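Removed from the display is one protein chain of the complex; every other protein chain stays in position.
And then subunit A:
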Amino acid sequence: MSGATHTPAAAQTTTFGNAGALRIVMMVVILGLLLAAPFFLYPIFVMKLLCFALFAAAFNLLLGYTGFLSFGHATFFGGASYFTAYTVKEWGVSPEIGILIGVVGAAALGLVMGLIAIRRQGIYFAMITLALSQMFFFYCVQSGWTKGEDGIQSVPRGHLFGLIDLSNTTNMYYFVLAVFLIGVAIIYRFVNSPFGMILKSIRENEQRTVSLGYAVDRYKLGAFVMSAALAGLAGGLKSLVFGFATLTDVTWQMSGEVILMTLLGGIGTMIGPVVGAGIIVTLQNELATSDFPVTIITGLVFMACVLLFRRGLVGEFYASRLGRKLGFRPEQ
């Protein structure tokens, strides 16, 4: 039976093996760089980068694998950063519990937003998520516990499991790296699971999936909540890295930024959003000290992205002659 896989399929398996091997090499190299990063880069910068990379990867879980363009993901990222900051500072919970509370809170917000928005399509979905996240923004401005314009400041990093002192930068760095890797592993598994298979079939042919008896809205909602929870993981982590949670992370600009990161890197690829986040965060860092306005640069980057490489950097690489030679296949 398997002997019947003739020419095209056989050719695919060999080149596919190349891409697989190359992926593994790339992963090992990236992991090595990340492990060594605090010795030659400013650790806070790399930690920030990892938080945003995880945020973008979580966002891509939704956009890349279900096609939903959410314009409200700042709610989950920023919301979780408030939840974590508040519980760690005011309740004195340990950092891992604080982050867990952030994740659960973000998932709950995701459930509410998802229940309202998931039946809408395309631009209506984007509009509703934007409107709901603006409501959440105003809630954060008004409510006392978020401390309004000031935000929740001087949040202690505490001791991981009551043992490891996270105020030590090296300890904190490896904690952030571990959480990032766990987050990416969860996304990878989610996408490559029986559930992920149904998500894929919904994206390929929704009507057909319904006709096979799947309640597709539930699967979409599941993906939305998972994406929100992981965005929350990134947000909670970020509030511990910087020791504060402020309104910046719940603004619509933050929702826009994560869209930009994901599109720039390449939707529907695992490392695209990570690359996109890396570029944007680096740009912001470099330009923060110059007189040149960051927003203009991000605007230009966005235009270049839309006009020149629609698949994003990683997506274009996969689709390029070299990428194909190496056995990658562009999405769709």
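The rule we apply is simple: contacts are C-beta pairs under 8 Å (C-beta built on N, C-alpha and C of every residue); 3 or more make two chains touch, one makes a residue touch a chain; residues count from 1.
Simple rule for what comes next: contacts and distances are computed from a predicted model.
Between the names "Amino acid/amide ABC transporter ATP-binding protein 1, HAAT family", "Cupredoxin domain-containing protein", "Radical SAM-linked protein" or "3-isopropylmalate dehydratase small subunit", the one given in UniProt for the chain missing from this structure view is "Amino acid/amide ABC transporter ATP-binding protein 1, HAAT family".
Residue-wise, the contact with the chain that is not shown comes from A:205, picked out of A:153, A:170, A:205 or A:295.
For the options A:119, A:189, A:310 or A:325, the residue in contact with the chain missing from this view is A:189. Although one chain is not displayed, its contacts with subunit A can still be listed: residues 1-2, 4-6, 8-9, 189-190, 192-198, 200-201, 204-205, 207-216, 222, 226, 332.
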